[in-house]
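Encoded as structure tokens, the structure appears first; notes follow it.
Coming up: chain A.
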Amino acid sequence: MTSLSMTASLATAAILAAQFLLLLGMGMAIVRMVRGPRAQDRVLALDALYIDGMLLLLTIGIRTGSILYVEAGLIIALLGFAATAAFAKFLLRGEVIE
Partner candidate 1 sequence: MNGALAIAPILIPLIVAAIQVLLGIRFGRLRTSLSFLSCLSLVAVAAMLMMSASAPNGEGTMLVYNLGNWPARFAIVLVVDRLSALMLLLTAVLALAVLPYALGRWQRMGPHFQPLVQLLLVGYNGAFLTGDLFNLFVFFEVLLAASYGLALHGSGARRVGAGLHYIAINLTASMLFLIGVGLIFGVTGTLNMAVLAHLIPGLTGTPRALMHAGAALLGLAFLIKAAVWPVGFWLPRTYSAAIPPVAALFAAMTKLGIYVILRLSLLLFGVDAGAASMHFGSEWLLWLGIITLVVGSIGMLGARELGKLAAYCVLVSSGTLLGAIALHSPAVTAGALAYLVISVLGIAAFFLLAGLVAPREGPEGTTQLEPYDPAIDALFAAEDERRVTSPAPVVILAACFLACGLLLAGLPPLSGFIAKFALLAPMLDHGTGAILLFALTIAAGLCTVIAMARAGIQIFWADADWEFPRVEPGETISVMGLLGICLVLTFVVAAPWNYLAATARQIHAPEHYIHAVMGQATEARP
Partner candidate 2 sequence: MNAFAAVPSWVALVIGVLVFAGALLACIGSAGLLRLTTFYRRVHAPTLGTTLGMYLVLAGTIVFFWAGAGCPALHIILIGVCVSITTPISLMLLAGAALERDRRQGVAGVPAANPSETGADEGETSR
């Protein structure tokens, strides 16, 4: 019983730590976003931010024990690229849609 709760709390701590790491990653991405210096750096940072955010959603799912948040993650996975791709295309062609 105690070992179970011990490992459980250890796992919880690991999840918590993971969340901190992901948030830290997001923070570093945001720093890059602000600093630039070029537009593609910022877009790249946004891409990283989306991925870290998606992973964060999954960890929240684990912490709350709810599977429903996976859908939000799936949306980031499927559509998060749209924004960055649009930015990238914009940088590439000066036009998102030709």
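Selection rule: all candidates are chains of the complex that A comes from, given by their letters.
Operating definition for what follows: a residue touches a chain if its C-beta (ideal position, glycine included) is under 8 Å from a C-beta of that chain, and two chains touch if they have at least 3 such contacts; residues count from 1.
Predicted model only: the values in this text are computed from it and were never measured.
When the candidates 1 or 2 are screened for touch with chain A in this complex, the one that qualifies is 2.
For chain A in complex with candidate 2, the touching residues are 3-15, 17-19, 21-22, 24-29, 31-32, 37-38, 40-41, 43-45, 47-48, 51-52, 54-55, 58-59, 61-65, 67, 70, 73-74, 77-78, 80-81, 84-85, 87-89, 91-92.
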